[in-house]
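For this view, one protein chain was removed and the others were kept in their places.
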Amino acid sequence: KYLKFFYEGQFGVTMRNTGSGDQGEDDTADFNFRRNRFGFIGTYNDKLSFYLQTEYLDDKAVNPLGVKDSLTDDENFYVLDAQIRYAQNNAFNVTLGKFKHNLTRENLEGCFTPLNFDRSLFVAAPFKTSRDYGVAVWGNLADDYLQYRLDVMEGRESGGEGDEGSYVPNSGFRYTGRLHFTMFDKETGYGYQGSYLGEKKVLTVGGSYQYEADVAYGDTTNRTDEVDYSAYSLDFFAEMPTAAGTFTLSGAYLDIDLDDLHKGADPDSALTDNVAAGTFNGANGQREGYYVKAGYMLPMNVGPGKLQLFGRYDSFEYAMLNGYTDNTVDFYAFGANYYLAGNDIKIVGQYSITDFDEEVGADTNKQDYDTFEMFLQVRF
Amino acid sequence: KYLKFFYEGQFGVTMRNTGSGDQGEDDTADFNFRRNRFGFIGTYNDKLSFYLQTEYLDDKAVNPLGVKDSLTDDENFYVLDAQIRYAQNNAFNVTLGKFKHNLTRENLEGCFTPLNFDRSLFVAAPFKTSRDYGVAVWGNLADDYLQYRLDVMEGRESGGEGDEGSYVPNSGFRYTGRLHFTMFDKETGYGYQGSYLGEKKVLTVGGSYQYEADVAYGDTTNRTDEVDYSAYSLDFFAEMPTAAGTFTLSGAYLDIDLDDLHKGADPDSALTDNVAAGTFNGANGQREGYYVKAGYMLPMNVGPGKLQLFGRYDSFEYAMLNGYTDNTVDFYAFGANYYLAGNDIKIVGQYSITDFDEEVGADTNKQDYDTFEMFLQVRF
Partner (left out) sequence: KYLKFFYEGQFGVTMRNTGSGDQGEDDTADFNFRRNRFGFIGTYNDKLSFYLQTEYLDDKAVNPLGVKDSLTDDENFYVLDAQIRYAQNNAFNVTLGKFKHNLTRENLEGCFTPLNFDRSLFVAAPFKTSRDYGVAVWGNLADDYLQYRLDVMEGRESGGEGDEGSYVPNSGFRYTGRLHFTMFDKETGYGYQGSYLGEKKVLTVGGSYQYEADVAYGDTTNRTDEVDYSAYSLDFFAEMPTAAGTFTLSGAYLDIDLDDLHKGADPDSALTDNVAAGTFNGANGQREGYYVKAGYMLPMNVGPGKLQLFGRYDSFEYAMLNGYTDNTVDFYAFGANYYLAGNDIKIVGQYSITDFDEEVGADTNKQDYDTFEMFLQVRF
């Protein structure tokens, strides 16, 4: 019965070629903590443990899909994860509390062990984007070749999500299932990694399905035309250490469906755009797309550390984005990880291009832009 | 000189037979942390120590007196307790900082050691409901048969309480005194327990009085007709371990008086209802009532743990509630505690009925409702 504490941080700079100046045409630069986490693991005995992780982030000017006009000082610590974990055995584990749901592999990859700078900007679920409150049952079967996961979580709450305050048809839960098949050095934990830094030879393919009934009104005025939410994802991950270096390739397809909510008579504006009202929340809503990411880690040390080059490509078509239907975003990124002590001390840099199929004229946040980001990661 | 850390959590589900759907007539269900606390005790030497406890709760749909229409994501950690403790000797202790005031025994019973699911929903003080900033002096006299407590705390602050922003006549403090007489295995700490799980034989009777002058205007327009706040409570607690199991019985009477504020010309709406303006804060205000609670713990183990059955009844008459004067709430609850490792690992379930004497027609939050709640409690 003991507590073990940890701290994990990523501090660096974000630069965007738009967002400042009178017309938003000038560069913007921002020092920030990308992540800033403090937490502990409490072990009661072999089977029962607890994991708490807090996050603290100040408001940032430069964000994935825009530069903010106005920052708040209203930041605070919040609980990212708070899990009561019961491990009956390798085939049957129960987790209670607040933790990651199981829609996508990338969401389940550790925030401090991605292959690229960070995970995809386009794979967040429409509500409770990454973590949620509820229960999960999971385990490994068939000599660990097979892993199953089932979770029942809040999903969209009847009180509505956040500041939107949209009226939600009912108080149902969101259900998620996931299966993966894994070979060689198998992946058996709840969390994945984006790279094992040449220490594991891995091939994993997986699929997930997520569902919640009656999540929004297509006609909010009359409180009718409820839509269901469903999503599925297919993914693979391969990493191969060789004498010539470690090669990594991973990808996923994701489809998020809201029964064409955006075509409703007066659709819930928390999940789509309402150009007349100036609300643009389509980025939270219906979309489909995929990403592919690749890495190559040099076999020898480069100076005191190990160097890993990476690139990724994301392409997502949104039912409604920036006021256009069927608008597509392409995202190209490349960069490098420099591991001074594995993932405990590393420096990461990435250059990325965000390309909208349909661009909006005046607002530089809705036009193509380039971003350069760099951080130092430390874990104690 | 050292720090000792702890974590205490209660995670579960709350279900209400109202609150969702178009007219609020459907069931509502909510996963949530009832409590989620991290803190430490810092010991400087024999006499001086420090106790800090933080709480983190996300917004919940289902609440004691209603189901929320709209949730916020604006949650944060806050400091629940922050106490500098000086123990001269058993008869003279001083506590400085933020901690529980001494109006009711139930408020002083530990949040993780209640007899029932939780303490009474109706005994919170009108302002600084449970904790407050200030100073307390307390100690045990006469071979511990007698305990005294005196505190001087903020009470209602001149700047007003929270979002209400009501203008408060002055900046005075709130004063509380408490005495108890205790027999057999005496209760000598600042905190009580709702049950000692058969490890102590206890009989305690106590009384408290709390006072603050000029806390609100009866006529806010003209800033006249100041009312005083006074409250008193009488309570008893008995627990008897026997060969046939452990029997617990406890109860309290509470009277909270605001000089009939609700009869004022234009009373401070933070403490009463203003039906015309649609504000309903009478639940914070003048009331009187009592609760009785009883428990029975089986003498033998039931499976790997100990089982304790409980029931409680609360009856409180509010000067003004839900727009009615002299409206009474009756609350019936029964359930069970299942102790897997005392209060360190326990499962609690409770079914309760909330019954208003006067019901409001359209709003299901102001009509009778039933609630089922269950949580798993862990302490590290």
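All chains are identified by letter, namely A and B, in their written order; residue positions are counted from 1 within each chain.
Just so we're on the same page, a residue touches a chain if its C-beta (ideal position, glycine included) is under 8 Å from a C-beta of that chain, and two chains touch if they have at least 3 such contacts.
Being a predicted model, the structure only gives us computed values, none of them experimental.
Screening B:42, B:305 or B:349 against the full complex identifies B:42 as the residue touching the chain left out. Listed residues B:171, B:279 or B:301: the one in touch with the omitted chain is B:171. Interface residues of subunit A facing the missing partner chain: 5-7, 9, 11, 19-22, 26-33, 36, 38, 56, 58-59, 61, 67-73, 75-77, 344-345, 376, 378, 380. Seen across the whole complex, the unshown chain contacts subunit B at 1-3, 5, 40, 42-44, 48, 50, 52, 54, 74, 76-79, 82, 84, 96-98, 133-135, 153-154, 157-163, 165, 167, 169-173, 223.
Here is the rule we go by: only the chains that are shown with their structure count from here on.
Rounded to a multiple of 5, the Cα-based rotation taking subunit A onto subunit B is 120 degrees. With centres taken as mean Cα positions, subunit B sits 39 Å from subunit A.
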